[in-house]
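Got a structure for you, written out below as structure tokens; questions coming shortly.
Omission of a single protein chain aside, the complex is shown with its protein chains in their original locations.
This part shows subunit A:
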Amino acid sequence: MTSRLDARFAACAAAQRAALVTFITAGDPDPETSLALLKSLPEAGADVIELGMPFTDPMADGPVIQAAGLRALKHGQTLAKTVAMVGRFRESDAATPIILMGYYNPIYIYGVERFLTDALAAGVDGLIVVDLPPEEDEELCIPALKAGLNFIRLATPTTDDKRLPAVLANTSGFVYYVSVTGITGAAVPDYSKVNEAVMRIKAHTALPVAVGFGVKTAENAAAVAAHADGVVVGTALISVLKQSLDGNEAATDRTVPDVAAFVAELARGVRGAQRVRGNAGTGALR
């Protein structure tokens, strides 16, 4: 069976464009608004959705996504509620792939087998678990693959050619290339190096390569889309969400439309990008 992720990346490739992958944190700023945001993303132009599972100690995230997680936790978000939220989304959208992204401890405490069963039943397509490198594949990666979920791995600038095969071995769905060493929301990467890195990964795998970390604007998104199969935007989107909140960090009637408008802008950037893949770098536009 072709997964939703495979189908979506294939469809984008057929349209000669990169996929727009958007990240929001489940339950941020509150459960109801978060579900409305989730539902608004596909129409606004998101091709794939990463849904953050809040955690008190997100060691690889910058201040913006940390704060989003804390807002969600303050409103009582739990892993069970996050999984249920995907179920609600699936009632009206059977095609858009959803990946749950977060840290291992809440899953471990929920129980790996129970989590995989519930996530599949809810319509989750894949997992990104930041603190599970290939060295810990037996924990969740292998059980997830057996259960039929994609397990998406992060490759980084420190993942050298020697290590790449190990990182890619049990990866499915796509490869998430983290374009800078650092936390989410970090500095804008050097785009000339992004192409090089994407080509390096593609030499080891047939999977699509999506690039994230440091994509802040439609222009950034277009620059990445020129080289990659997918563009991931998280922090910038959460920043727009944050801007729309009132003084008590509560949602306003601007929250959903503002985020949707920003996603639409990113989608235009991604769809309008000139593809230069394979031309290793230097602006050799067709």
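In this text, contacts are C-beta pairs under 8 Å (C-beta built on N, C-alpha and C of every residue); 3 or more make two chains touch, one makes a residue touch a chain; residues count from 1.
FYI, contacts and distances are computed from a predicted model.
Not shown: a single chain whose UniProt protein name, out of "ABC transporter ATP-binding protein", "Autoinducer 2 import system permease protein LsrC", "Polyvinylalcohol dehydrogenase" or "Tryptophan synthase beta chain", is "Tryptophan synthase beta chain". Only one of the listed residues, A:M59, A:A121, A:A169 or A:A250, touches the absent chain: A:M59.
Among A:M85, A:L154 or A:V240, only A:L154 touches the chain that is left out of the view.
Touch with the chain that is not drawn comes from one residue among A:V130, A:V188, A:L245 or A:A264, which is A:V130. The chain not shown here is touched by just one of A:A68, A:I107, A:V211 or A:L241, and that residue is A:I107. Interface note for the absent chain: among A:V167, A:A197 or A:V259, the touching residue is A:V167. The omitted chain makes contact with subunit A at the following residues, 55-60, 62-63, 66, 70, 73, 78-80, 103-110, 130-136, 153-160, 163, 167, 178, 181-183, 186.
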